[in-house]
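Shown here: the complex without one of its protein chains, the others still in place.
Showing subunit A:
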């Protein structure tokens, strides 16, 4: 029963990822796509978590952390890019 619920939630997450991908593809503006990607990252975290439970292992916890970090960094970088046109600003005196 527990496993069944996990699978149901996996499928739910997958469907939401598909929806988000639709937004990534379609998304009229770039910020739409960035937000969708960020949300895909969060969904991936939950997906990995559920899969870990299903596979009965704790080897993937690092993956969860990593996705969290990466998705944050990625979103911040994208935002900065959209805002200023560059990601790493040059120092003045160079």
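Here, a residue touches a chain if its C-beta (ideal position, glycine included) is under 8 Å from a C-beta of that chain, and two chains touch if they have at least 3 such contacts; residues count from 1.
In this text, contacts and distances are computed from a predicted model.
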*What protein name does the UniProt record of the undisplayed chain give, "Na+/H+ antiporter subunit A", "Cytochrome ubiquinol oxidase subunit I", "2-oxoisovalerate dehydrogenase subunit alpha" or "Ring-1,2-phenylacetyl-CoA epoxidase subunit PaaC"?*
"Na+/H+ antiporter subunit A"
*Contact footprint on subunit A, counting only the chain that is left out*: 7, 10-11, 14, 17-18, 21, 24-25, 30, 33, 37, 40-41, 44, 47-48, 51-52, 55, 57, 59-60, 62-63, 66-67, 70, 73-74, 77, 81, 85, 87
